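Sharing a structure here in structure tokens format.
Here the complex is missing a single protein chain, while all its other protein chains stay put.
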Amino acid sequence: MADPQNRRSLIAFAFAAVLLATVLIMARADALARRPVFGLATILLAAAGTVVALAVGLGALLAARRRPGDPARVTGTWSHVLRLGIALLVIGGAAIVARAALVPDSYGAYGYFRGDAVRDAMRERKPAHQGRAACAGCHEAEGALHGKDFHAGIQCESCHGAGGEHVASVAARAEGKAELVPVVIPRTQEPCLWCHRRLAARPSSFPQIDPEEHLRGFAVADLGTPCMRCHDPHEPLFLTRPLREARLHPVIQQCRDCHAGDVDTAAVRPEGHPVVFECRYCHGDIAADFAERTHRALPCGRCHQAHRESETATRIVRSHGPDFCLLCHRDFPLREPVGMPTVAWPAHPERNPENPPPPLPEDAPCVDCHMDRIHARGLATAAVPGGAP
Amino acid sequence: MSVPPDDPADRRRFLRVVVQSAGGFFFVGCLADSEDAGSPAPPGGAAYDWDKFYWAYAVDTDRCIGCGSCMRACRAENDVPEGFYRTWVERFEVDAAEEAHVDIATGRSASFDRDALPPTAGRRKSFFVPKLCNHCKNSVCSQVCPVGASYQTRDGVVLVDAQHCVGCAYCVQACPYATRFINPRSHIADKCTFCYHRITVGLPPACVLVCPTKARMYGNLKDRQDELQAILHRRRYMLLKPELGTNPKCYYLGLDLEVV
Partner (left out) sequence: MEGFVFPNEQSVVWTVMIVLYPYITGLVAGAFVVSSLYHLFGREEIRPVARFSLGAAFVFLLFAPLPLLVHLGHPERAFNIMITPNFSSAMAGFGYIYTAYLLLVAIEIWFIFRDEMIRRAGGGGFWRLVARVALLNDLRASEASRATDHRIIRFLAGLGIPMACLLHGYVGFLFGSIKANPWWSTPLMFVIFIFSAIVSGIAVLIFHYMLIARLNGWKIDQACVRSLGRFLWGFMIIAVSLEVLEVVSIAYKQSEEWEILARLIEDRLFFSYIVLQFLVFSLVPFLLLGLNALFRFRDAVSNTILWIASVMLLIQVLLMRWNVVIGGQLVSKSYRGFTSYMPGVFEREGLAVAVVIFTIPFGLLYLFHRFVPLFPPEAMRGAKSVERPVVPSTELH
């Protein structure tokens, strides 16, 4: 160890070791580091140690460079090990400092992750879906209509798409900055069938149809006819227009069966045009009977949404318990009340408290007792349409 | 090394670098308390105190009609790339031989167009099961993330740090529910965020918002008045793969044995 070069290497090694030792001691004393004096002292000590270690190491390297390969000096036993040690310490120290400098600022603020990432996640994007209240803020009529029917729980955006851009563009347009971004207006069957296509896996209590069967049942030639043609998606249980006008009755020709292109089905029938049939042409007896009863003001289609297709009509009116009648007669009717009697089902007003009827099951169909308010059952239907004007 | 800078923020950062250098390999413990402030301000600021929330999710499989509204909403809300899913709805159809056939509705419409089994298969039962990230209390994905880019927030949501993730896909392998994927656009791990940008401003997650039958529910387990807690106390529920010890916070009501 008498070799001067060895001594110099040793000093450098010692300094580097001191540096590393400081570093390691600090690891245990990092709580103390919050005191600025201690921190500053550490910085100075570390800086001094590094500078000295580098200087001595460099000096040793330069000294060796001046007298390369001198056989007389080939005596070292540990000198090369020391040099390697210094090199490793310098690399290691640099790596540790580099690592510390590269750790993101907020790392560990809330746990072992980048603290700012939480804020980033909160601000990652603006909410795209606005919710129905936001839509109803402007589209009051649709909102009011929508809120009353079975679709009351459906979000506008389920059919019309996320409204974030639309809402933002309204404000932007007001300032003249941008065009209005329209929402999606569905014009096919598809959005309705997302929920209402008949699938075995769907709960059986949920209303569902086979679109082809449904349309064929009404003798609609175009199987792609959008549901909106008859059903208003904002209040789907009530048809958008009388069945007769909807021209879905099996014996009525579709306009398009004869006319090319679109036809205004609401237009007044010209003179000499083939007859548009009314229910009473075939169901004269029923229609006559019905005209005597309390419900006479209603069009047939209000209850008989379907004709030949048994599914819709019977399921709603008969099999489906009291729900269909309660659409109007519940004391919170879905439609605007127009003076009809209402009940708070399953509570039922007693006509004769002395002789009460047996308690009703909750799913008892109203028509089992109240059919007399509608029309008699089992009346004849003419095989051939008659009574045309 | 240079003299410590004057600006307090810079000085703090400088000090942190020094201390963490000093920490070397033992830095794990000193990360949290190297800042001079005692406890850092919550990330949501005054508007959202995350210590008041612990988010959980529930799925009522009896109510799901398989309409796919949740999948479409999630895709729109979170810009999920085509071909990958942060949430999806599985359909189970059990045939006469008690064999379960499972499929999902794919594509942009996310709609089931027909029954999976022909009428001749003698279908015994069939139902839908929505799936999403379970936001496990003991989440494997954040355990295995080598860089701490997958983490759990204090309000119980498992998230991915988009700026720190290296895209090694170890978390994708580790998630027992296959809810993670490597986003083909950003090349990082991607997953359900519980709509963190929505729930932290008081809005429901997009999938919960649009669910027409309320088959999807969410709530705050720290709020005793919360509706979800009432449901979990009233109803019987099951977890997915509970034997793996991940402790999911996604509770399934009416879950069938066939569902994994």
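Order of writing sets the labels: A and B. Residues in every chain begin at 1.
Note that in this section a residue touches a chain if its C-beta (ideal position, glycine included) is under 8 Å from a C-beta of that chain, and two chains touch if they have at least 3 such contacts.
All figures in this text were calculated on a predicted structure; none of them were measured in a lab.
K.L.:
Consider the whole complex, including the chain that is not shown, and state which of B:Leu159, B:Ile188 or B:Val208 touches that chain.
P.N.:
B:Ile188
K.L.:
For the full complex, which residue in B:Tyr170, B:Phe194 or B:Tyr218 touches the chain that was left out?
P.N.:
Residue touching the absent chain, from the options given: B:Tyr170.
K.L.:
For the chain not shown, which residue from B:Ala47, B:Ala96, B:Ala178 or B:Ala230 touches it across the whole complex?
P.N.:
Within the whole complex, the residue contacting the unshown chain is B:Ala178.
K.L.:
Can you name the residues of chain B that touch the chain not displayed here?
P.N.:
Counting only chain B, the missing chain is touched by 25, 28, 83-85, 88, 90, 100-104, 106, 131, 140, 143-149, 164-170, 172-182, 186-188, 244-245, 260.
K.L.:
In the full complex, which residues of chain A touch the absent chain?
P.N.:
Chain A touches the chain not shown through residues 61, 64-65, 68-69, 73-81, 83-84, 87-88, 99, 102-104, 107, 112, 114.
Please note the rule applied: only the chains that are shown with their structure count from here on.
K.L.:
Taking each chain's centre as its mean C-alpha position, how far apart are chain A and chain B in Å?
P.N.:
Centres of chain A and chain B (C-alpha means) sit 15 Å apart.
K.L.:
Where on chain B is chain A touching in the complex?
P.N.:
So the residues of chain B in touch with chain A come to 1, 4, 13, 15-36, 40, 43-44, 48, 50, 62-63, 65-69, 72-73, 76-79, 91-93, 109, 111-117, 123, 126-128, 148-154, 159, 161-164, 193, 195-198, 200-201, 203, 206, 209-210, 212-214.
K.L.:
Chain B touches which residues of chain A in the complex?
P.N.:
Touch list, chain A to chain B: 22-28, 30-31, 33-34, 36, 39-40, 42-43, 46-47, 50, 96-97, 99-101, 103-129, 131, 153-155, 157-158, 161-162, 190, 193-195, 197, 199-203, 206.
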